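For this depiction, one protein chain was excluded, whereas all remaining protein chains were kept in their positions.
This part shows chain A:
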């Protein structure tokens, strides 16, 4: 990667940092969003300067995505904005998952460290993807907003998470074998299912907090993709969002008088409340 690209990445990171800072204050928030958008433009331009890329496919992807994103952002009603943010967040998670998969499929024989990073991009990106879709469904009332409970759900989720980690380990130990690819596919599948089963027991009223948490996840997923590609700006911007997203999540919890564990395991409390009432 050229010197110019890396210098532009540093500039982009500074824009993101200032943008985030400004977004937290009422009088500067709108300009902060613009500053951060300029940072994103810098990062994209810097990446296009990397030689040897097939720019036809890049142009196709950017044009199609920009058209869909712009139409969605302009047509959404004011009241439906939080669920639209959930959809956008889901597509970011999906993107990190696919970047990890694409890099794996291209190289197959990847060093263990890279394989671990690919696994985390896929796991966290996958949870953010399907989790955000469920959050969108609940907020837009395509899914019932009440907590959907099933027997032993916490045990089940813990087991599914452990299973994903086990598949991930099998994949990272032998990524260039058929078994390794199979383990990768199973880990990917487990992540997608886990996103659904983690969010579905949470009530619709808590969805803004869940979306904020899933936003932090997709930041970490982007960071993991940065480790896969050894790309500084991905790591910096991703971890900025990951950490600030976690802080924002806890601030939102306090503002709504909820504790994060209460939100995440809220279905448990609701089930108890229902049985106590009945």
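Just so it is clear, a contact is a pair of C-beta atoms (placed from the backbone, for glycine too) under 8 Å apart; a residue touches a chain by one contact, two chains touch by 3 or more; residues count from 1.
The rule we apply is simple: contacts and distances are computed from a predicted model.
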| item | value |
| --- | --- |
| The complex's invisible chain, by UniProt name, from "proton-translocating NAD(P)(+) transhydrogenase", "ABC-2 family transporter protein", "Peptide/nickel transport system ATP-binding protein" or "Pyridoxal 5'-phosphate synthase subunit PdxS" | "proton-translocating NAD(P)(+) transhydrogenase" |
| Identified contact with the non-displayed chain, of A:4, A:44, A:159 or A:182 | A:44 |
| Among A:4, A:182 or A:251, the residue in touch with the chain that has been omitted | A:251 |
| Missing-chain contacts mapped onto chain A | 16-17, 19-21, 23-26, 29-30, 32-34, 36-37, 39-40, 43-44, 47-48, 50, 52-55, 57-58, 60-62, 64-66, 68-70, 72-74, 76, 78, 81-82, 84-85, 87-89, 91-92, 94-99, 101-103, 105-107, 111, 113-114, 208, 211-212, 215, 218-219, 221-223, 225-248, 251-252, 255 |
